[in-house]
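Everything below concerns the one structure shown next.
Left out: one protein chain. Kept in place: all the others.
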Amino acid sequence: MTEATTGAAPLLVADSLRKEYEHVEQGRFRRRRDRFAAVDDVSLAIAAGETLGLVGESGSGKSTIGRMILGLTAPTAGSITFDGRDITRRTQAQRRALTRDIQVVFQDPYASLDPRQRIEDTIREPLDIHRIGTPAERADRVREVMKRVALPGRMARFFPHQLSGGLRQRVCIATALVVEPRLIVADEPVSALDVSVQAQILDLFDEVRQASSLGVLFISHDLSVVHQVSDRVAVMRRGRLLETGTAGQVFSDPRHPYTKALLSAVPPADPSAPFEPVFYREDAEAV
Amino acid sequence: MSSDLLAVDGLRVRYAGSDRDSVSDVSFSLGASEVVGVVGESGSGKTTVGLATLGLLPAGATAAGSIRFDGTEVVGAKESVLRPLRGRSLSTIVQNPATALNPAFSVGSQLTALLRRHGTRGKAEAHASAVQWLEKVGFTDPERSLRAYPHQLSGGMNQRVVIAMALALSPRLVIADEPTSALDVTVQAAVLTLLRRLISGSGSSMVLITHDLGVVAQMCSRVIVMNGGRIVEAGAVGEIFAAPRDPYTRHLLDSLPERRPASAGRGARPGPRGRETQNPRGYGGRPPGNEVTA
Partner (left out) sequence: MTDQTVNLHEISQEVPGTAGPARRWHRGLARRGEIVAGGVLVAIVVLIAVIVPLAEPGADTKINPAGGLAAPGAGGLLGTDQLGRDLLARVAVGFRISLSISLGAVVFAVLVGGVLGLIAATSPRALDGFIMRVLDVIMSFPALLLAIVMVALLGPGVVVLLFAIGVVYVPIIARVMRGAALQTAQQAYVESARARGAGRLRILFLHIAPNSLGPLIVQSSILVGLGIILEAGLSFVGLGVQPPTPSLGLLLASGRDYMATSPWVVADPAVAICLAVLGFTLIGDGLQSWLDPQKAAIGR
């Protein structure tokens, strides 16, 4: 079952994805093996030029979905189709080839940049990997993409520790954009940043998406952030997809009680607004 | 203003090996039963203010100015002066409960040890008090939970234990540094409402250090906004959120997703956005680099 996307034929379709992990408990005498599903029957679709926000709390399986789409971990069941091709199981070579089309921006810009690589080398690396262009063309392309994410050219020779979090995340986005991918998986891309810097990076995402009809899977625990960048929103909890819909619909008229609880849990930054969180029935005991 | 519970005057802190002050010229005061938010982004010095108030600045840090807590000068005070205060009349809630609780002992033994160290006589009495406190912070089976070790409880539950330990001795002041930032949003909501209820019923004051303006809006009566180690603005929460005077405060508030034009959601946004500005926010009107001319 594949649900409809806004606009044309979907760029990426994930159908009934399931990912099981084995949990081994070392008892006094024997090991007990348990299997649990980090992702359980999740179907998603992303169209070109569309941002799908994937929201969930820790343990919801949202990052596992991203990792399966990136080919960093294989699904236990279900299928992933990119641009009409089945990419569920990828050989190492296929996975590497696909990174021209599917790129990634990770959460922590402090940790996701190699501390010993200069900014220009980091941004150029995907071009080196895919042997795109001559060295001179690569250098041009790096300058171009740095300009696009508003990184001052003089920072090309900098090392990551010389940059603030926001600038580092611009580097990560530039690195993702340099091969002109068609889909970006962004896993909590602004969660490590200060609020004011978040706003700038979110605007950058929006701008980039519009300029190149890029599909974006935007994974975040932060509802307000997802609200800001997403066309459509999918809500996950404990491996299951509870609700999908347009951003407007999910945020103004949530159907699932968990989504309602999630929305009511954000303390409004308005002292006169009431803060009366409602709790999802299953959570009431557990928190 | 000798009636103030806490009076910070001209506080200046510099860490060892740093060539600039992390906190400079910070002054504020706090009365009884008052909840004040200290808000700022990373590097604003907000955490340093909290550590200085607790007298817990790392070795080598130098503090100048004055922090008077309940008649005691904290800046430059000896450990022997501060130790009896800490935990009893001056307690703390940190961001990560995993670092506040000792993994080698059950939460019950840590809670009763705290109670007994500060005057509760008798094992049975301490145990009864511990059970009561766990009930207050929302444990449904406190007897059983007292026997649990920190790793057997979730982050939210551990933070509840930490809150119980912080409030159990009826402190006059609680310093809470990002008490809910490590928690999931629904857990944060539960812990915040709990903290709000317990503080307002206890007569304790609280300094709530956070980056989250929503938390400040819902928990505090007054707010102190810090940037680059200085206070840029302070006042009643209602006034500052409605009409910030300082440009930095205004900028912080404008960065909030719910206050930004996009906050209606992309679906409700009229037409494509971002086309009109070549540069993203933050570089508007100014070329981003020396070699970029556009």
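Which chain is which? They are A and B, in the order written, and residues in each are numbered from 1.
Definition applied: a residue touches a chain if its C-beta (ideal position, glycine included) is under 8 Å from a C-beta of that chain, and two chains touch if they have at least 3 such contacts.
Nothing here was measured: the structure is a model prediction, and the numbers come from that model.
**Student:** Can you tell me which of A:43, A:164 or A:246 touches the chain that was removed from the display?
**Tutor:** For the chain that is not drawn, the touching residue is A:164.
**Student:** Quick one: which of A:17, A:38, A:52 or A:70 touches the chain that's been left out?
**Tutor:** Answer from the full complex: A:70 touches the omitted chain.
**Student:** Considering the whole complex, not just the chains shown, which residues of subunit A touch the missing one?
**Tutor:** Counting over the whole complex, subunit A touches the hidden chain at residues 70, 72, 95-100, 103-104, 106-108, 111-116, 125-126, 129-130, 155, 159, 162-167, 172, 175-176, 196-197, 200.
Basically, only the chains that are shown with their structure count from here on.
**Student:** Taking the complex as given, what residues does subunit B use to touch subunit A?
**Tutor:** Against subunit A, the touching part of subunit B is residues 41-42, 140, 154, 156-157, 184-193, 211-219, 237-238, 241, 251-260, 262-268, 272-275, 279-283, 288-292, 294.
**Student:** In the complex of these two chains, what residues of subunit A are touching subunit B?
**Tutor:** Within the complex, subunit A touches subunit B at residues 51, 57-58, 147, 149-155, 165-166, 194-200, 202-204, 206-207, 210, 221-225, 227-231, 246-249, 251-252, 261-262, 264-273, 275, 277, 279-280, 283, 285-287.
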